[in-house]
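Here's a structure for you.
A single protein chain has been removed from this complex, and every other one stays in its place.
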Amino acid sequence: MLYREAGQFKETYRQDQAIFPVVQDRVCVVALLVVAYVVVPLVANEYWLQAILIPFLISSVAALGLNLLTGYAGQVSLGTGGFMAVGAYTAYKMTTAIPELNILLIFLLSGLVAAAIGLVFGIPSLRIKGLYLAVATLAAQFFLMWLFNRVAWFYNYNPSGTITAPPRTFLGLMVTGPEATATVRYLVALSFVVVFAFIAKNLVRSEIGRTWMAIRDMDVAAEIIGIRPLTTKLTAFAVSSFYCGVAGALVLFLYLGSVETLAFDINVSFQVLFMIIIGGLGSILGAIIGAAFITIVPIFLTNAPRLIGLAVPVDLSKNIEAIIFGGLILFFLIVEPQGLARLWQIGKEKLRRWPFPY
Amino acid sequence: MAIGSSLAVLVAPFADMVASPIFFAEVVVGGLMAGVMYAMVALGFVLIFKASGVFNFAQGVMVLFAALTLVGLMEHGLPVWLALVITTAVMIVLAFAIERVVLRPLVNQPPFTLLMATIGLTFFLEGLGELVWGSNVKKLNLGIPEAPVDVGGMLLNQFDLLAAVTAAILVAVLAFLSQKTSLGRALRAVADDHQAATAVGIPLQTIWVTVWSVAGIVALVGGIMWGAKSGVQFSLSLIALKALPVLILGGLTSIPGAIVGGLIIGVGEKIAEVYWGPLVGGAIENWFAYMLAMVFLLFRPQGLFGEEIIERV
Partner (left out) sequence: MAEEIERPLHTAPSARSAPLLQVQHIALAFGAVQALSDVSVDIDAGEILAIIGPNGAGKTSLLNVINGVYYPQRGRIAFQGVERSKRLRPYQVARQGIARTFQNVALFKGMSTLDNLMTGRVLHMHTGLLSQALYWGRARRDEERHRAYVETIIDFLEIEAIRKTPVGRLPYGLQKRVELGRALAAEPVLLLLDEPMAGMNVEEKADMCRFIFDIRDEFGITCVLIEHDMGVVMDISDRLVVLDYGRKIADGPPDVVRTDQAVINAYLGVTYADA
């Protein structure tokens, strides 16, 4: 009888439209935040932070972005990696050019640049959709990869072609660079996820979110009731690319420290797409769950055999990973197209009635 | 001043083309040959789309999978003809499996879902293929002479010529099947309207298995050609991604369009790379096809030969 809504009456529309209308949900979320901000830094070791939590958090930001574009607005995009690269390289150029500028501000500005690029590559979406749009976004992906590879200005003429995050501080703490501790980087990434998830949730329950879903569900009818398709789609591309750009900057500054274009290639685009399909298209929670899943499975695959005494070579586990991901995509699309987030919702429904079966 | 010199830079290659026409012709022919390869992949795609309305993102990986299986069998000592037979059988079994496991459960889902499903299938098949046969580059030796042949002053590869002829035959056969036989008619009916087709008694499942098998065989032919030319390896599926721009140009539903689109992309890419590539650091080939397709999409979304897409409200 834990998860009962009885007695929780909404007396204003404001209460009805809250993000977490059920009190138990609110309590859980607060508890989760406390655990994430306070308990985890005390308990987690370096490996967990560096190899699991930080990449999971950063992937969540990218997954949120792609979910807004593909899950909510229905625009297929395979250019996620490219937009992340824009964020990373922009942040690098900006901070090397103006070292005094606050690093968090630089992340946001890089996001804006990525948003502008996303807007440009989103223009075809007025006339094309589905597979055709996917091809146009592939153009973005491959072109941007080539750009950051070939135009040496982007990596400050460094002969190795890689870009390295210089050390930067925020509020007196070393946030990036070799001195920055995993804990600090984790907390910064966590904060980005919390803020960006909050913003995403606000967007999807407002007018802009509804117009995205309208365009996704019935774009001709949407235009007839007064929605402007180009503005709506371009906004989706811009916001989504903003998220992906920031995620890319975070990859460089908070996670890898040093990247080359390979870190943002077409496989990344597919990976983020898998996150939102498995996690749940059109669901904010789904993006985060999907990111967690896709981050954990490869780690699990590399470590689990060792734990039970089997030695598995690296490329074998990569192949198994591909098989599992591909298989899971098919499984979810067939069995539960709305992904893990829907399974979670079903679980909550069951919990509502627990311990009664119906 | 800067505008003038950049214009000169853009225009200079045209002068080069005129200055050495034989070289230009060789580049064009080289592009045509590459285009034939792309067209092979696109062809399988068109077949499946025409018959089931499914965007088979996995067509490229089917090429890789077929080639891997063939080469893997040959490496185990099987003679070429036996390996071919077995690989063909494998592709047919694959078609059955895909129809049963992927297509049937998703039959009424929107195209978006089917696209995602074929993306999942791509990764699955890639992992499986490399798991079973290993991921190092394999050479596919078909016993075709390497010596180039002189045609009108240009030096052409015998293999390329053979590939072009094979492609032409394949297209002719497929076009004939599509237009003149009852099977072709049934395929076109299914492509138009699944429910109506079943209403007149066309067995949907059989059609789908047939189409995916044929696409699998086309993939095998493509895989053989690609593999013999550049070795069987993972990057084959990346090249196969390039089939998408080909389809955009040619039209998703047109068999001749796949060829024409392939040739245009092949030639365009080669010319861009050879003449303008050195000016900007090379590797234009990575994105030129996609950019070309994107520009095309803005002006003629249905491609050169495709059907116009009309939406009803």
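Lettered A and B in written order, each chain numbered from 1.
Please note the rule applied: contacts are C-beta pairs under 8 Å (C-beta built on N, C-alpha and C of every residue); 3 or more make two chains touch, one makes a residue touch a chain.
Source: prediction; values computed, not measured.
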| item | value |
| --- | --- |
| Touch with the omitted chain, as defined above, among A:D25, A:E223 or A:D265 | A:E223 |
| Contacting the left-out chain in the complete assembly, out of A:R127, A:R205, A:K318 or A:R352 | A:R205 |
| Sites on chain A contacted by the missing partner chain, in the whole complex | 12-14, 17, 199, 202-203, 205-208, 210-211, 213-214, 216-218, 220-229, 235, 239, 282 |
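Following the convention adopted for this analysis, only the chains that are shown with their structure count from here on.
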| item | value |
| --- | --- |
| Centre-to-centre distance between chain B and chain A (centres being mean Cα positions), rounded to whole Å | 32 |
| Complex interface listing, chain A residues touching chain B | 74, 76, 124, 127-128, 130-132, 134-136, 138-139, 142-143, 145-146, 149-151, 220-221, 224, 266, 270, 273-274, 277, 315-316, 318-330, 333-334, 337 |
| In the complex with chain A, residue positions of chain B that touch it | 55, 57, 101-102, 105-106, 109, 111-113, 115-117, 119-128, 130-131, 135, 238, 241, 244-245, 248, 252, 280-284, 286-287, 290-291, 293-294, 297-298, 301, 311, 313 |
